[in-house]
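Right, I'll just put the structure down here and ask away after.
Missing here: one protein chain of the complex. Every other protein chain is in place.
Showing chain A:
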């Protein structure tokens, strides 16, 4: 091997595997989206017909838009509820509220538990027949408050947000927290000597200095918000819950690709085009979001 290309033998194995199993599939999905193909037999080139079907088919497009709307609703919850919650939590740990070490340990713990098990816990608590919550309400004489919980379209979405808040918030809290800890002690000290109030320190020092990390956390949670699958699938079933209250784009994709919901046969090409649309939405939203977040960034 040429002496000047020593790096090749180190990079090549990783490059091959990574390209084959991570990058190639992304390109392949774009290619597939232009075909009509059931997975067996001949692939028929279909142009943009699949995309036309997604947006105009009178049977499919309401389902799709309902799912997309749920994704957007969830994304808004991430921006307006989950991220502020994480930020606040990180701040509380930063100012060392009593027992903060224990709290930090416990609040991050659900993060290492699988979403399947989180759904299992949710079943224990919210199952309408044997779940703990309904039994508890019965025991204290509040039967009229009993509900079908995940079987109730008014409750399902809200409960899912609570579950995600409980399980998924930990990672963001830790990232915000570690960024607070990175802020130079001198700055904090100086602010204290200058007589900053706690509120001033929070708004004038912590918030501006931790914005770059916020940007990356928000970008990642946006991507994951649009790719949400596990919890609604396990708790609401592949059909997306009662009257589509837990239906998300990814569930639609799964149903139509592997579950043969369009014409009674599996539609690989059609499924791929749903993926492409989802990917495009993701790109558009993260691009806009980064533009907006850049505006708030300080030069430091």
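Going forward, a contact is a pair of C-beta atoms (placed from the backbone, for glycine too) under 8 Å apart; a residue touches a chain by one contact, two chains touch by 3 or more; residues count from 1.
In this text, contacts and distances are computed from a predicted model.
Suppose you had to identify the omitted chain by its UniProt name; would it be "Stage 0 sporulation protein A homolog", "2-oxoisovalerate dehydrogenase subunit beta", "Nitrite reductase small subunit NirD" or "Carbohydrate ABC transporter permease"?
So the chain that does not appear here would be "Carbohydrate ABC transporter permease", according to UniProt.
Would you indicate which residue among A:20, A:52, A:145 or A:187 is in contact with the undisplayed chain?
A:20
Going by the contact rule already stated, which one of A:72, A:125 or A:148 would touch the omitted chain in the full complex?
In the complete complex, the chain left out is touched by residue A:125.
Touching the left-out chain: which of A:63, A:77, A:174 or A:206?
Answer from the full complex: A:174 touches the omitted chain.
What does the interface between chain A and the hidden chain look like in terms of residue numbers?
Residues in contact with the chain left out: 4-11, 13-15, 17-18, 20-26, 28-29, 32, 39, 92, 95-100, 102-103, 105-110, 112-117, 119-121, 123-125, 127, 129-130, 132, 135, 166, 171, 174-175, 178-179, 192, 198, 212-213, 216-217, 220, 223-224, 226-227, 229-230, 234, 250, 253, 257-258, 268, 271-272, 275, 278-279.
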